[in-house]
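Missing here is one protein chain; the remaining ones are kept as they sit in the complex.
Going by the order they are written in, the chains are A, B and C; count residues from 1 in each one.
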Amino acid sequence: MDLIELKRINKQYENKEKVIEDFDLNIKKGDFTVFLGPSGCGKSTLLRMIAGLEKISAGELLINGELQNDLPPKERNIAMVFQNYALYPHMSVEKNMGFGLKMRGIDKQIIKQKVTDAAKILNLTDYLDKFPGNLSGGQQQRVALGRAIVRESEIYLMDEPLSNLDAKLRAVMREEIVTLHKQMAATTIYVTHDQTEAMTMADRIVILNHGDIQQIGTPKEVYQRPQNMFVASFIGIPPMNLIPLKNHDGKYYLENAELSLKDDLGNQPLVFGIRPEDAFVDNAAPLKMKVTYIEDMGADRYVHGLVNGTKFTLRDGSNNDYQVDQEIGVGFTAQQVSFFDQVSTNRVEANLWK
Amino acid sequence: MDLIELKRINKQYENKEKVIEDFDLNIKKGDFTVFLGPSGCGKSTLLRMIAGLEKISAGELLINGELQNDLPPKERNIAMVFQNYALYPHMSVEKNMGFGLKMRGIDKQIIKQKVTDAAKILNLTDYLDKFPGNLSGGQQQRVALGRAIVRESEIYLMDEPLSNLDAKLRAVMREEIVTLHKQMAATTIYVTHDQTEAMTMADRIVILNHGDIQQIGTPKEVYQRPQNMFVASFIGIPPMNLIPLKNHDGKYYLENAELSLKDDLGNQPLVFGIRPEDAFVDNAAPLKMKVTYIEDMGADRYVHGLVNGTKFTLRDGSNNDYQVDQEIGVGFTAQQVSFFDQVSTNRVEANLWK
Amino acid sequence: MKKVQKIQGWALFIILLIIGLLMVYPMIWMLVSSVKSANEILNQPLQLIPRSFHFDNFTNALKAAPFMQWLWNSAWTTVVIVFMQLFFSSLIAYALTQFKFMGRNVLFAIILATYMLPSATTYIPSYVILGKMHLINSLIGLVISNLANVFVIFLLRQSFMSVPKGIIEAARSDGASEWTILWQIVVPMNKNAVLNATLIGFITNFNGYLWPSLLLNDTKKQVISVGLNSFSNTQGAFDQTFPIIMAGTTIAVVPLIIVYVILQKYFVQSSKTSSIKG
Partner (left out) sequence: MKKVQKIQGWALFIILLIIGLLMVYPMIWMLVSSVKSANEILNQPLQLIPRSFHFDNFTNALKAAPFMQWLWNSAWTTVVIVFMQLFFSSLIAYALTQFKFMGRNVLFAIILATYMLPSATTYIPSYVILGKMHLINSLIGLVISNLANVFVIFLLRQSFMSVPKGIIEAARSDGASEWTILWQIVVPMNKNAVLNATLIGFITNFNGYLWPSLLLNDTKKQVISVGLNSFSNTQGAFDQTFPIIMAGTTIAVVPLIIVYVILQKYFVQSSKTSSIKG
């Protein structure tokens, strides 16, 4: 039996369209699950239904096999980290972190001990007397985490906890959260729209769009074998390049070059997908791209351009100079190619010969 | 004569320490200059002094050779984009964009024309009647940009305009801003703490810390030849690895391996620097790292570890598996090494033999 | 479970409705009394449904005193006073929140001190000053002595403080003058507080009694609150004229009902919006 079971969960706000329809998902004890999707995909709503902050319109939520639908938040053994920290502005860091325990009637001495311990783990010892308004964003984020971990719950829910931090701090906090998760071995559901967070932290990523699961898998599976074009273009910065193939007489053409597939797909209309880092400049290649924009990130350089009007990006490891409007040839690693059905947008299992 | 000249600019808030002291900088017409630095480095204060929103405590600000110190903001031909968009919540997008022109007494028909044109460029045509509160973050950002560009000013100032957007949108907006800058050929000063923005957008980056210029240069110069350890560790995610060298009998040792330098530096105490993408796993190498944490971003994988207690990160292109606590050898590209003085932290020009 | 919650919802609704009715009871009592006979009011004061409707109470009231003149006096002075108070208070609140100048806190401390004074303490000096201006027994005098209102200043200042600095700066660099920023940016952004102040100002001035009763003597120059009171006091046997007094009171309340209907929608609406935004 899995720790958390969502069975045919529905969510509908009064007189509005359904946000979530017949959603099924099981989450194993100890897993770090990331709900990833664009804003409005229903990921936060799901999290809030698990926390008990949002009513479940229909369906069943089980934790440890017990129905939770009508339990108020405080009767679920769940600690939540909110997007905007949601710290109590009029309480010191120590009081903020201890509030959940105080509400559960824990002895003052024990609260103090637990808060001190958590503060040590999170480097907050010097800030226990400060108020949230006097802390930096990163410190506030740590207090929000601390408030959750002192509770020692069975389940941790995190709603875009790093979205208000800058890139450097996000990188640091990602590592801290992963380390914390390993130490506490607590089941964690983490909601984000940031695929870097999902890729680096998750045991399992659940990719959502319009309330539906697009793909469930490890970060590697999701990145390397996206199950549909939405996942292919949502995961990866820059995203996977997608070019519709032409089909004449049972043969597939990428622009003017024939692609020889191992598999016989009949005349199924296909889209060709390749990640920028699996494409390279090869002026002998038949696929031509007109350069529009060079993006030099220091460690990497991306060459953006148009392949017959379709946007295409490749990562270039050379030191060559490219001019805007220059035409360059594009090669790619055959093993890394993905194919999708043009109509259903779902992945098609097919391989190139070469 | 440069378009903007800052001469020995000082800023001091009442009874507080100086934020900026004797700051000198010239900015050429048409340049895209980025002020980059951590929060509190004075970059926004400088921008606000140029805009006229903050008094200059001492020194001279010249635009086109004319002293601006005591001109109010509206008498400077400057358009500014604010960090939190600062849109007028009670005005439609159209009114927001046209407000600056209306204040300058421009004819209504002309305002309408200019706003329509700008909206077309920024894909805002369908939103002209909407209010800022009903727009997404990205759309609000576009309105803020639109409000600046309709002004057709000589100088554009942008104060962390993308800091509230998510990673995907930031990437899109970066390209849009660069494209706009090229179209309008207007002098732009862009303030950010995000080095990706600085790297991808700037003609020239001015790196600031504690109100002082750390380095001025093109993105490439700043990334490849950081002038001091602050720049080395501020630019790059993950940042440059820095390991102090040992010095015995005039010879330098990176841990237990001797480094042979082309140059004779006497006994100057040095720090060795290498970027993660210029280091690789080479178990034959004498430099050993204990793995602490693997970060798989999909396109790249970073291996984090400790070299004799100092944090070290390398980018690994292989598909090998590493275990936490495993010891691996670290090689690096000799041409990409940087050296710094241990005391002054400034760059030392030195090269390795091999 | 669902059923229990629905019942709880109904219970809460009924309890709060009862509280609401208790609150609105005096108004209903007044309306009901205005169409009752004198005997009925005295014998069954808490009975809500009149045995017979005496609409002639209203015509009798209008015949007995110049209610329409009084209403008009109250209405125009109140509108002018509220308008002027909003105007001057906005100016001061803007200076207090957007300018940094020496003595800003001293000025605010003084405003606060003035606010705490019983307004009665200002009556005598105000009377003296208005006397020197020959504005005793004049509605102009009533308006002038109410041009500034520290409470409105206080309310607007607290609200203006929440305008983000960035928006003011954006407007400045867009080329707006301070005057324009105040009226085209700050005031519209604080629509809520301005409406609050309008409502409070309207109620306070329309219902104001003591000061106008001191200042105005002529019957023709009375405002409705004072006129109504003197009418009640001069009607002789209280128990017989009570319905007429209630009818007069009802007439006096009409402008308040109009303002209520206009503003009510806005205040209730704003509660809806905010509950969606959360």
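Note that contacts are C-beta pairs under 8 Å (C-beta built on N, C-alpha and C of every residue); 3 or more make two chains touch, one makes a residue touch a chain.
These figures come from a predicted structure and were not determined experimentally.
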Using the touch definition from the top, which of A:K28, A:K74 or A:K120 touches the missing chain? A:K74
With the missing chain put back, one of C:S37, C:S90, C:N146 or C:S225 would touch it. Which one? C:S225
In the full complex, chain A touches the hidden chain through residues 51-53, 72-74, 76, 78-80, 82-84, 86-90, 99-100, 103-104, 147, 151
By the contact criterion defined above, which parts of chain C meet the unshown chain? Give residue numbers in ascending order. 9-10, 12-13, 16-17, 19-21, 23-27, 29-30, 45-46, 92, 95-97, 99-122, 124-126, 128, 148, 150-151, 157-158, 161, 165, 192, 196, 199-200, 203, 206-207, 209-210, 225, 229, 249, 252-253, 256, 259-260, 263-264, 267-268, 271-272, 274-275, 278
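We adopt the following convention: only the chains that are shown with their structure count from here on.
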Could you please state the distance in Å, as a whole number, between where the Cα atoms of chain A are centred and where those of chain B are centred? 26
So chain B residues touching two or more other chains come to none
Which parts of chain C, given as residue numbers and ranges, touch two or more other chains? none
